[in-house]
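Notes for the one structure printed next.
What you see is the complex with one protein chain gone and the rest in place.
Chain nomenclature is as follows: A, B and C, assigned in order of appearance, with residue numbering initiated at 1 for each chain independently.
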Amino acid sequence: MSGDSQGYKVVLGVIGADCHAVGNRILTSVLTQGGIEVVNLGVMVSQDEFIDCARAEQAGAILVSSIYGHGELDCQDFRARCEERGLGDIVLYVGGNLVIGKQEFAAVEAQFRDMGFDRVFRPTVDLAEVIALLKSDIDQRRPAGLRNSRALPAERLSA
Amino acid sequence: MSGDSQGYKVVLGVIGADCHAVGNRILTSVLTQGGIEVVNLGVMVSQDEFIDCARAEQAGAILVSSIYGHGELDCQDFRARCEERGLGDIVLYVGGNLVIGKQEFAAVEAQFRDMGFDRVFRPTVDLAEVIALLKSDIDQRRPAGLRNSRALPAERLSA
Amino acid sequence: MTDLNNRRLDAAAFDAERGEVLQGWATGAGVCFADALRVQEALPVEKRFAVALAEADAQGHTLLQPRAGVALVREHVALLNGLSPYCDVLPTTIDAYTRHNRYAEAQEGIDRSRAAGTSLLNGFPAVNHGVEGCRRLVEALEKPVQVRHGTPDARLLAEITLAAGFSSFEGGGISYNIPYAKHVPLERSIRHWQYCDRLVGRFEEAGISINREPFGPLTGTLVPPFVSHVVAILEGLLALEQGVKCITLGYGQAGNVAQDIAALRSLRRLANHYFLNAGFTDYRLTTVFHQWMGGFPEDESQATAVICLGALVARQARATKIIVKTPHEASGVPTLEANQAGLKATRQMVNMISDQNRVDSPDIQMEIDVIEAEVHAVMREILRLGGGDVARGAVLAFAAGVMDVPFAPAKANLGKLTPVRDNHGAIRLFDVGNVPLPADVLAFHRDKIAERARAERRDPSFNMVVDDVRAISASKLVGRPA
Partner (left out) sequence: MTDLNNRRLDAAAFDAERGEVLQGWATGAGVCFADALRVQEALPVEKRFAVALAEADAQGHTLLQPRAGVALVREHVALLNGLSPYCDVLPTTIDAYTRHNRYAEAQEGIDRSRAAGTSLLNGFPAVNHGVEGCRRLVEALEKPVQVRHGTPDARLLAEITLAAGFSSFEGGGISYNIPYAKHVPLERSIRHWQYCDRLVGRFEEAGISINREPFGPLTGTLVPPFVSHVVAILEGLLALEQGVKCITLGYGQAGNVAQDIAALRSLRRLANHYFLNAGFTDYRLTTVFHQWMGGFPEDESQATAVICLGALVARQARATKIIVKTPHEASGVPTLEANQAGLKATRQMVNMISDQNRVDSPDIQMEIDVIEAEVHAVMREILRLGGGDVARGAVLAFAAGVMDVPFAPAKANLGKLTPVRDNHGAIRLFDVGNVPLPADVLAFHRDKIAERARAERRDPSFNMVVDDVRAISASKLVGRPA
């Protein structure tokens, strides 16, 4: 959608062998009510599943959750893989309990930005902020012709 | 007593404007059962009251409690005052919550040893250990002739 | 007993006494009642203690209040403003020299604290800082602030702090003598607190409501509920007589959940009973629950568990306010961070319990019945001794051991009553001393203690009491033999 209209469509999922399903349900509910179309892959999603889906759905962003602590291992080379598959430009977010243990968030953020994620979120992030950022990031990455020409407020587009 | 026999007699009290009475009651009870004769001055005892009493009772040691945090102010020059009053040699113990706030015990200990206290105790000290130390410290300070010639086990002397 | 009685202080005599009181320390000269009224009138509603209490009471909320006090004004402001986001009402804990009117030593503490760059006092020396220093403090805050202390003669302290905009004043002639002093005669401290209450009464008459809070927990150590309830009721009656209108009665957690809930519930009921019986109707009564007031465990996680149990019980009993401890309790005056930690844990627990079902059980009802029987028995004897006058009755009752507070340092207290825990951790009487409790109540205590003695295969003795005093620090409620 976001490729061919002004809607905001994202692919959401929990990466790796991670079964934490609750945050995923909350994110889906809150983002949808915030005017974002969510294609939810649920838990235990591989990098390729994310990318296949984002291509098929022409999504504006991929939102990766990692809750269980293996984020460092599972997210390795995600952006590179996107580039290989022709999605070099897609907005990439990651959030959750990204690493093992309680660590300084600034270091975690730097680490995941190095992996090519555009934004990195802690579990306590305010989801209203995420929605605003997501919309503006997707708008920024749209093909030039479509940029800055917002159609209807996105909230009205969704159920 | 400890001057003229092999008993162990101490003066106990809570210094300054300190009203904490519970530890004082516990100390009296436990020390007495441990074979130490306790002359208990209770709470809010001045340096001079301690010293007067120790002289009058010919006590082997003065045990100062400070619980409320003004120990630093109240105990200032205690040893010097003992010396002035002819008790330079008396065993001087101090214990409780000696300073304001949670501080490294080693530093607190050094500070109160500098003031002339022979031993410095934290609130969680094992009182059985205190009793053992007290007896040996008093024995050490006895006039030479009496030293190391323990009479009856002190426990038997007390009710 | 000189001329003590429970009558409203005469206006002229009060004014004469005030003249003397204000000469107690140089800063007394800064007090002027007219100015004081203006300061209080100018307080915005969110800084008025009585308003915060009334709202909490009406909405069924429980307010949180920490303890805090350091030597210097600027540091104390910073401390309170650091606590403010985590609590509902603020304290100012007064240092121990000021509590004993030893202002010269307090001044030395201020000076040496300034030199040392850290507070060497265990509280805020409000008298030494005077009206001017205290006003700077109150102005820099955003919530109501109370004076918390332990002062047998708090007249000058009251004059100075109320003139500066403090809107609540803790203490009472019994509760700030028996646990806090050694040689102060009870008739003297009660008389001095009549002055404080009369001062508050004058504010009330001028339309300014100042909250008064007798100190509930007394020595904080194995205090049977009826003992602190009787003191609370007596001090309430004494305060009402002087014109106080906004009263918060307190209770310190004893540890057994059923007994603690029963205690807080019965406190409100009993107080209303005696206040109404004495002819008072125009007052606002609220309650305050003190988290565990005895020795704490040194470990901070364990201390937090003690704090959490208090928070739970306070909320289950629907206290209007909780006095919150900190994970540093066993060690020393807490840092700002430790104080915040205690408040955050308490808030979380209170919030989790807030909406839950009202707790009730036959055990709670039984404890209520016992406490009520005890309070009535002792109050009856106090009134008899005083010939209907609670001020005289209180003095005579303490002298005779009819009222007796365990572990109290004051000579005015007989110290024969000895409490001990029963097999479930509730506080019972091992030795009733001279307290005139009914025979069935005494039999109940005896049976409960016998049950524990059997379980532990030892006779009840003072060793059992010693074990109980040290139990919570050693991570237990009941001090069992190893």
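FYI, a residue touches a chain if its C-beta (ideal position, glycine included) is under 8 Å from a C-beta of that chain, and two chains touch if they have at least 3 such contacts.
Keep in mind it's a predicted model, so treat the numbers as computed, not measured.
**Q** What are the shown chains that the left-out chain touches?
**A** A, C
**Q** So which of A:44, A:115 or A:133 would be touching the chain we can't see?
**A** A:44
**Q** Quickly run down the residues of chain C that touch the omitted chain.
**A** Chain C touches the chain not shown through residues 255-258, 297, 299-302, 304-306, 308-309, 311-312, 327, 340-342, 344-349, 351-357, 359-361, 363, 423-425, 472, 475-478.
**Q** For chain A, which residues reach the chain that was dropped from this view?
**A** 16-19, 21-23, 25-26, 29-30, 42-44, 68-70, 72-73, 97, 99-103, 123-124
We take it that only the chains that are shown with their structure count from here on.
**Q** Touch graph of the chains shown: is it line, ring, star, complete or other?
**A** other
**Q** Once you find the CA centre of chain B and the CA centre of chain C, what distance in Å lies between them?
**A** 32
**Q** Where in chain B do residues touch at least two different other chains?
**A** None at all.
**Q** In chain C, which residues are in touch with two or more of the other chains?
**A** Not one residue in chain C touches at least two other chains.
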